[in-house]
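Please see the structure below; I have some questions.
With one protein chain held back, the other chains of the complex are shown just where they sit.
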Amino acid sequence: MIEPLPDTLVAPVVRAALAEDLGRAGDITAQACVPPDARLNVVFATRKAGVVSGLDCARLAMAELDPQARFEAMVVDGEQVQAGTALARVEGNARAILSAERTALNLMGRLSGIATLTREYVDAVAGTRARIVDTRKTTPGLRALEKYAVRCGGGVNHRFGLDDAILIKDNHIAACGGSVAEAVRRAKAQAGHLTKVEVEIDGLGQLDAALEHRPDVVMLDNFSLDDMREAVRRVDGRAVLEASGGVNLQTVRAIAETGVDVISVGALTHSVGVLDIGLDAV
Amino acid sequence: MIEPLPDTLVAPVVRAALAEDLGRAGDITAQACVPPDARLNVVFATRKAGVVSGLDCARLAMAELDPQARFEAMVVDGEQVQAGTALARVEGNARAILSAERTALNLMGRLSGIATLTREYVDAVAGTRARIVDTRKTTPGLRALEKYAVRCGGGVNHRFGLDDAILIKDNHIAACGGSVAEAVRRAKAQAGHLTKVEVEIDGLGQLDAALEHRPDVVMLDNFSLDDMREAVRRVDGRAVLEASGGVNLQTVRAIAETGVDVISVGALTHSVGVLDIGLDAV
Amino acid sequence: MIEPLPDTLVAPVVRAALAEDLGRAGDITAQACVPPDARLNVVFATRKAGVVSGLDCARLAMAELDPQARFEAMVVDGEQVQAGTALARVEGNARAILSAERTALNLMGRLSGIATLTREYVDAVAGTRARIVDTRKTTPGLRALEKYAVRCGGGVNHRFGLDDAILIKDNHIAACGGSVAEAVRRAKAQAGHLTKVEVEIDGLGQLDAALEHRPDVVMLDNFSLDDMREAVRRVDGRAVLEASGGVNLQTVRAIAETGVDVISVGALTHSVGVLDIGLDAV
Amino acid sequence: MIEPLPDTLVAPVVRAALAEDLGRAGDITAQACVPPDARLNVVFATRKAGVVSGLDCARLAMAELDPQARFEAMVVDGEQVQAGTALARVEGNARAILSAERTALNLMGRLSGIATLTREYVDAVAGTRARIVDTRKTTPGLRALEKYAVRCGGGVNHRFGLDDAILIKDNHIAACGGSVAEAVRRAKAQAGHLTKVEVEIDGLGQLDAALEHRPDVVMLDNFSLDDMREAVRRVDGRAVLEASGGVNLQTVRAIAETGVDVISVGALTHSVGVLDIGLDAV
Amino acid sequence: MIEPLPDTLVAPVVRAALAEDLGRAGDITAQACVPPDARLNVVFATRKAGVVSGLDCARLAMAELDPQARFEAMVVDGEQVQAGTALARVEGNARAILSAERTALNLMGRLSGIATLTREYVDAVAGTRARIVDTRKTTPGLRALEKYAVRCGGGVNHRFGLDDAILIKDNHIAACGGSVAEAVRRAKAQAGHLTKVEVEIDGLGQLDAALEHRPDVVMLDNFSLDDMREAVRRVDGRAVLEASGGVNLQTVRAIAETGVDVISVGALTHSVGVLDIGLDAV
Partner (left out) sequence: MIEPLPDTLVAPVVRAALAEDLGRAGDITAQACVPPDARLNVVFATRKAGVVSGLDCARLAMAELDPQARFEAMVVDGEQVQAGTALARVEGNARAILSAERTALNLMGRLSGIATLTREYVDAVAGTRARIVDTRKTTPGLRALEKYAVRCGGGVNHRFGLDDAILIKDNHIAACGGSVAEAVRRAKAQAGHLTKVEVEIDGLGQLDAALEHRPDVVMLDNFSLDDMREAVRRVDGRAVLEASGGVNLQTVRAIAETGVDVISVGALTHSVGVLDIGLDAV
């Protein structure tokens, strides 16, 4: 089961999204057309098959506008569902539900889209040792939620930001005088005992230097399949190997079969369509 | 030329995105590997062709971490560029540039992706009277920026939130006892003299009732092409007609040729890939 | 009945007002003199006749300091009441009630003052076609609430900000080379299908040019009554006509009788006295 | 000379006011009609005579939208000026100036209105020992600025909130079993050595009890002129005496002549018209 | 009994502390190891003797992560307790309790540390007229809470910030041309009727000048015991006397016995160890 984020982390995002949508005057359509005491009974339902993520966003959006609304989830985040599946039932003030609808759908749709795409990648590498991980190519303001959605899809999270792991790229190496080994050495010297160090290399020629100071992870950037296999052979478990670059649903299986440990996929969060979900009156 | 958003609206988004990425300890890789006084000279360059949007995000991200950095835009937002085009040049503190890189790319890539997709739709309807508009299916927290990106691509904005126009949908009509005419009547009575009223209908059968109280806009939801043509004929300029539902790059031209005024496309913002942009050291 | 604003829009204003009043140490008088468990039973009552607005502010202020307090409204927003009318009853922790009192009164008094003044203008034009509208001359931070108070008084809202309608004034026309027609043309070209366009003119001489590109609204700025009548005659329903400038309770009736559609009154929000309301122990 | 508030306290209010006005899309009129590089040269000028307050608000509003704008104040806060006086000159980007105009005017107009009214009260008591002070009946969110405006008008500030002085009112006395003396005793026992204690009394009968534990200030609430004189005589300098209730420009002189030290006037901030100020192109 | 701060002032501090600890991904240890529905029954217990302060922080931290958690305080703030005392019992969701534990302990431990140290100073001067007061040397962001903790320990609060009392120090005197009397005169002229004025002097030679314009308080900065006694004798009740500088638990009794009214101790908040409190599963 996927561990939900605490409301403390989700509620501010939901509240900001509602405020953005309500603007200065609130929902003037509901005010004009819907009696203040009208009740509504609705169901969130999928229009397409996919993996659900973000039910808490929908619950919190409804609760923010009608604290007495009854929200009942009928599936759990991380569940694979068919088109037409009822995800949650809401009963409450009609205006509140209609005003919160778009916020709930925007968040749940986006997170479920990410979970669904992640699951496709995870399924594509089933049976290999490779895990599918995300990147920092997330939507500004939604990183915690989007990385949660990746977990809902069966993926694993790369670092959350610039501060929770060291990841040395070409520009950093250049700043160390061009020496991969020196860059890793500095990073290991600086890193705390709970901080991992990863280094990105462009070709097999950098591999030995990269390993010299024992990083935790080596990222193989845009390697050919042959070079990946060779890297797996040479490293032989001394570091975790991450494949990166040129990954898509057509290529990911072959990459996984090279024996790498981790495959990072920016598209999980930077180029994903929403899962089509709607709100139906009962 | 596209009118830029004032920095006052953009800077808080950029600042929040940087804070999210820097976390509690800042960029520990740059701290470990890059000397504090190192300088860097870089160029933002497209890897694919597209329409640019969000140069100000990149400028503000750099300025936030190095107020002395020199940022020089080489194109303008809204410009169509080829793969390999230099978009902007930055010269400044190396750590600052490397730490701001991902924030700049995440925002500019997403906005340019939206602008690029919008342009495809706009080009597809060239020569017709139809304008391409967005929806409220935007990323929470980024609505103002994403709607700006739609303008960069040649699109036009639908309402910005629940409070700046009235848009009556099926649930609102149900709350008025099922009468389209009554819903529009209430809305017109409530609306201020600078607030427009739009009503969504599901079929031609609702058209006369919808027009009875003279809404500004009628949305034709999931109409067949024949029904759209018939609606255009019957309305005869008494209201703006918006086509909605089932719009994609394959269908949009035919829809435009029915004579509708406006075609709204949720996918412009809810299912868009980033434009691939990179940062290259010079 | 006036449609209340959602708590989501009101609560942050109330919370900020309380924080401003409580400062760093809270209510040191209540701490010194009132036993922590003391209860209080109070009534908000008018000292003068007027139109009520802002009951939710009082309710939320009390709830913020004593979530268990029982708040019972005895009238509704928008109601015309006599001096000495009980507006709401509160029973709860004595310290909480005394600490929230000033915040509740400051907000409710101000909003009721606006509603009361608005009602005077609305009554003054009764029987004419003219509607009384507000302006953007509101108190910074309170625009949504003050515009709500105008609605409570029977008024209608002008635009909420710089972004939800286009209003072309003399300086904009000057920036277009002095041509009213050109300014309207540019605005209409830029405006989305849900955005209205209004243009302000200084004299009848600008009227034809103003109408050339079919704005939604023409504002007659400081027109004489004769010129207003002439404008009404010439426009003949092709645009909404708004009278502005020199409006007060002495002049408003005559202005309304010229046949204009809308009369905007800055004084509704920029120069209004509070309605005198007090808190009485029962 | 009036001591200006530090920008650190004023800028957040100005920034929030601008954000409220710019909304999600910014100034769409300026975007449509004013070329992005157009320059403007304007003067803030009074339409009526009054006392100026809030020049810094105007300066900061302009600077927020055009950091390069040149703002030159031509008077200082606290200065009494005639109608038609130029208060400040601004030269900068035309769009920025037009977009910031209303925010600048709303704040400066309101603060100058308060300063002007305060000056009237101060002039009315000239030659007596009485000082004019404000109350906590300020606009939520603007207390620091409105109290500054009172100082600009020659007034003095009462406490800033619930936490910087003790002010015992009837409800507090009731909570102490109805004993004025006991309420003051508790307050003095609790108060720090830099916290003053004031007690409000309703009639001469409470005066001796009120003085028993030596409060710093006694407030005479709605006393007749005779009773005020008698209170002045009896207290004989042992406490500062504050007159409150029923104060207006007709009554304030007579109240001051009773010999009280301080006269508090809620209307200074709760029922004040803006000073009419405009922005004129040069 | 110590008067608790209203939750309105405490909750934002607690919420910010939780957010700082939860970061972007929440408590990943609890997510990995603790079943989502597991319950926990815990007791906050002292490891050392001390004075309790901050129980509300613990309650609010728990409530933020589990609104249904049952929190039962077993002592009250301000109570002196032995090592091993149970302070409060919590029953609720296991993850929530474990995730909130550190935030609760960090705040309650620090506040109790301050209360405990304050009590030592207060006990050291028992029987003298001197009161122990704090300073503005508090932790940024925690001033209201730390000053509350001082009250829990039996101390009294000095001013809360730069704005609620005037305290003239050597640099201010220098800015007045070096004249103590002139500095006090200016301050008294500017001060409102609820604002006290204190002046700091370095030696007896400044005492007469300091008293000339009747400040409320004179601070004797780093006076010898003899000079303090002499100051007490000379002032003879015309002003409150505050001793400052060189105060520690060894010196405070002798200082108090000189007859000063107030002794301020920066160490109460700037150099204090936490009271050791732990969370024990029941």
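Residue numbering begins at 1 within each chain, and the chains themselves are lettered A, B, C, D and E in the order written.
Everything that follows uses one rule, which is that contacts are C-beta pairs under 8 Å (C-beta built on N, C-alpha and C of every residue); 3 or more make two chains touch, one makes a residue touch a chain.
Computed from a prediction, not measured in an experiment: that's the story for all the values here.
Taking every chain of the complex into account, the omitted one touches A, B, C, D, E.
When the omitted chain is restored, the residue from A:N171, A:T195 or A:S271 that touches it is A:T195. Of the candidate positions A:E146, A:D164 or A:E200, contact with the unshown chain belongs to A:D164. The omitted chain makes contact with just one of the residues E:R89, E:K137, E:R229 or E:R253: E:K137.
Here one chain is not drawn; of A:L18, A:V81, A:V133 or A:V252, the residue touching it is A:V133. Those residues of subunit E that touch the chain absent from the view are 13-14, 16-17, 20-35, 38, 40, 94, 98-99, 102-103, 105-107, 109-110, 113, 136-143, 160-169, 171-176, 183, 186-187, 189-191, 195, 267, 270-274, 281.
The chain not shown here touches subunit D at positions 1, 3-6, 8-9, 143-144, 147-148, 157, 160-161, 164.
Within the entire complex, the positions of subunit A that touch the omitted partner chain are 131, 133, 156-160, 163-165, 167, 192-196, 198, 216-217, 240, 242, 261-262.
In this text, only the chains that are shown with their structure count from here on.
For the pair subunit A and subunit B, chains touching both partners: C, D, E.
Comparing the residue numbers each copy contributes, subunit B and subunit D share less than half of them at their mutual interface.
Annotation: 22 Å between the Cα-based centres of subunit C and subunit D. Per-chain Cα centroids separate subunit A from subunit C by 44 Å.
Residue positions 20, 22-27, 31-32, 99, 160, 163-165, 167, 195 of subunit D each touch two or more of the other chains.
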